[in-house]
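Every protein chain except one is present and positioned as in the full complex.
The letters A, B, C and D name the chains in turn, as written, and every chain counts its residues from 1.
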C-alpha cells in the first residue's frame, strides 16, 4: 500500500519536486485559455473513452479465454479456427477492421428494407455497436495469443494434481488452470489493456467522439499544437496509472518467492 | 476487377510499387524499434525485479508514463520541440541549423515506447520461471550476465513469446506514426493512394493483405522460437482430455 | 533563399493529390507555383502529415502552409494568415426525397454528418446542435458513404466537394439543398496561406503574389481547368 | 488385516473379501522405452500394499497408470469392482467415470504438486468444496483438523512456495486425506520427513487401514514398508519380481535381485 511514510523517501521527494516543477512550468508557459470552452465536450469524451475501454476489454478477455484454450490444447477443429481468427485480427490494422465492419458490413444492412423497418435498425444505424464489436474482437485476438502461451505455461504437475482428485474438467479449469495462467500473464495483460486504451481513438473514423477526438478538435479549431495533447496525455496517464495499480494489486495477491 | 489490377500494378500509374516500398520502410523501422525496445525491456525487467528502490521507482514512472502518453505526443515533442531546442542552443553558440533525421527520431521514440511494454512482458515472464531454476544457477556461482544468457532468458522465453509477438506486430503498425515526420511508410502510402484515386476499399484491403503476410511470416518465426523455448516441457494436450 | 511551402501529405483532390510516381498535382498546387512565380519566391513544395503541419511551421521545418486552411479568428491567435486565395459557400446535402432545408427548422430531428476538425463541425455545433443530432466523421468520403447508405440524413460541407459528389454515381441519391446562413466568425474569411506569427515579410510577399495572379488572369486560367465556376468567392 | 491376493494365483479364493483394486497385465511404454512389462496385482479392502524397487523401476508409473494420469499401453484396471473403460489408445473412455473414480482415490505425488496459487488451507479444502460439494465451513473445519494432525495448523494461511520440503509433503498428505478416499495412492509419502514424522505417518496409515481403506504405497524405507504393509511387491525393471507378506519378502527373499536390493538395508 502507498502510505505517506513510503512517499517521504528522499528520492521520491525529489521525483515529486521535479514533477511539480514540470506542472508549474506547463501552467505558466503554455496556453490554456481554451479549456473553459471545451470542458463539457472533453468530459463527455473522457467518459466515452473509459466506458469503451472497460466494456471492450472485459468482453474481449472473456472471448480470449476460449480462444487461448482452444489453441493451447483444443482439437484441431477448434484450434485451427481460433488460430486463424487471432492471426487475422493481429495481422491487420485495427483501423481497417473498424472500417470494414462499419462501412463494409454496416452498409449492407440498409439495402434490406426489412432491416430498415425492424426494431434493430435504430441500433444498427448507430456507430457504437460497431465500435464495441471491433475493439472487442481486437482485444480478444491479441489476448487470445497471450492466453495461449499462459495456458501452455502452467506446470504439468499442477494440472495432474487436479486430475488425480477427479476434478471435473471445468472445475479444474476454473479453479486451477485459469487462475495460474492469468497470474502468469498479468503483467502482459496490463500492458495490452493500456494498448487498448490507446487504440480507442480509432473509433473516431466511425463518428464516435472520445477524448482523443476532442483533443484533435481543439487542435484544429485553434491550431494550438501541444497543450491539448498534453492534457490528453495527462488523462491517459491517470487512466493508465489506475490500470497499472489495479493490475499490480491483482498480481500481488499471490506472493511469489524470490524474484 | 481490371481496374483494381491497374491500380495495384507495380509501376506507375499503378500504386503497387509505392505500397511495397512503404511496407519495406515500415519493416525497417519496426525492426529497429522492436530490437531497441527488447534491449530496453530486458534491462527494465531486470531493474524492476532486482534493482534498488530508486531504480525501481524510476522504471515504474517510465513504464507508466511512456505507455500512457500517446506516441504522437512523444514524437511531436521529441522531434519538433527537440529540434527547436537544439537549434536555439546551436544558434546561441553561433552554429547553424542542424537537421535531426525524422527516421532516427521515429525509431528512437517507437523503441522507447516498445521498451516500456517489453519491460512488463519480460518481467512477467521472468517471474513465471520456477525460482529453483534461478537458485540453482546462483548456487553454482554463475555471474549475472551468464545466468541471464544461459538460464533466465531460455527459461522465460516460452512465457514471453506470445506477448513479444504481439508487440512486434504492433510495432509494424505503429510505424504509421512516422508519417508525422515526413516518412513514407505503408499507412501513409495507402492513404495517399486511396485518397488520390478514391479507391479506398481496394487500397485498404491491399494494405491489410500486406500486413497479414507479414503476420503469417513472423508467426512462423515466433512459432519456431517458441518450440525451441518449450523443449523439455511436457505438453498439456493430453491434460485437457 | 528557399521558401518551403507545406501541403498536407494526405491528398485532398481536386486541390492537391498525388500520382503514383510521387508528383503532386491539383488546383492548389498550381496556385502555389503561380503565386511563388509572381512573388519571385524560390518555393519548394513539402508534404507533411496533417498532424505535424503546425509544429513543422513553428519549428521552422517549413515556412508557409497552403493546404486549404480556413482563416478563423481562433486560429489567428496561433499563426498569421495571408489574404484568402479561395472561398466556397457551405451547403447542406440530403436525399432527393427528403424534406430538408439548410436551417435549424429544416433539419429538426435529423442526423447531420460533418467532418471533424473543420469549420463545418464548428458551425453545425453552433447552429444546429439543438435541432439535429450531429455526427462527426474523419473524412468527407465516409460521410458520403453513410449518407448514401441512409445511416445519416444530411451532411454539411463545401460546395465544391458536394458538387463533385452529387454528380457522381455514389451521390446519385442526393442533391444540394442550399447554402447555410453565413457567419464569418465561424465559416471564416476564406482559405489563406498560414505563416509563422510575425513573419510579415513572407506574408506580404504571398499577398502580393496572390493579388498579382488574380490581376493578370493566371488565377482564372488555373481555375478553369478544374472547376466550372469561380471559387474565389465574394 | 487379510493378506492381498495376486491375480496370478490359480486357486479361487473361497469367499472373496471385497476387492478394492485389481490391475491386470498392465503395460506402459514411453516411446520405445517399455517401463511396465505386464504387472498383475490386486488388493482387498483395508489392505496396505507396499511397492518397493530400484529407482526407475516403474513404481511411480504404475501408480500413475492406476488413476490414468499416464495412459496404459494395455491392460485392465478395476477399482472397487468397477472396470475403468479404456479407449484403444489407453485413455479413459468415459470422462464421467474416470472423474468419479478418481475422486475416491487420494493421491500423494512424489513431487507433492501442491497448487502454488492457493494457501495450504485452500489446497486442502479445494477438492472437498469444489468437487465433492462439502459445505465450506465444514470442509474448513475438517481441513484445519487435518493440518493440525500433520502439525501445520500454524501454516494454514501460507502459500506452498514458502514451506520446507517436509511441510509441503505433509500438506500433500493432508490434501489427499481430506477427500476421505477409499483407496490411497502414496508415492514415497515420507521421503522428506524426519524419523519422528515417519512414525506419525505410520500411525495415520494404520488408522486408515483399520477404517477399511486400501492403500498402495511406494516407498524406499524398508523398515517402514515392513511395519506398515500387509503385502509387499518388489518391482524390477517393470515386472513384479517377487511379492508376498512382508515377513516373507524381507525375511526370506527368494529372488537373487531382491536379496541384492535388500543387502544394504540389513
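Simple rule for what comes next: contacts are C-beta pairs under 8 Å (C-beta built on N, C-alpha and C of every residue); 3 or more make two chains touch, one makes a residue touch a chain.
Bear in mind the structure is a predicted one, so any value in this text is a computation, not a measurement.
Although it is not drawn here, the omitted chain touches the following shown chains in the complete assembly: B, D.
Which of D:54, D:212 or D:245 touches the hidden chain is settled by the complete complex: it is D:54.
Contact between subunit B and the absent chain runs through residues 130, 132-133, 135-144, 146, 150-151, 154-155, 229, 231-234. Residues touching the missing chain, restricted to subunit D, are 30, 52-56, 60-61, 110-111, 151, 162, 164-167, 170, 188, 191-199, 220, 222, 260-265 (touch as defined at the top).
Just so we're on the same page, only the chains that are shown with their structure count from here on.
For subunit D, the chain with the farthest CA centroid is C.
The distance from the centre of subunit A to the centre of subunit B, each centre being the mean of the chain's C-alpha atoms, comes to 18 Å. Annotation for subunit C: residues 55, 58 touch two or more other chains.
Under the contact definition stated at the top, the residues of subunit B that touch 2 or more other chains are 72, 76, 80-81, 131.
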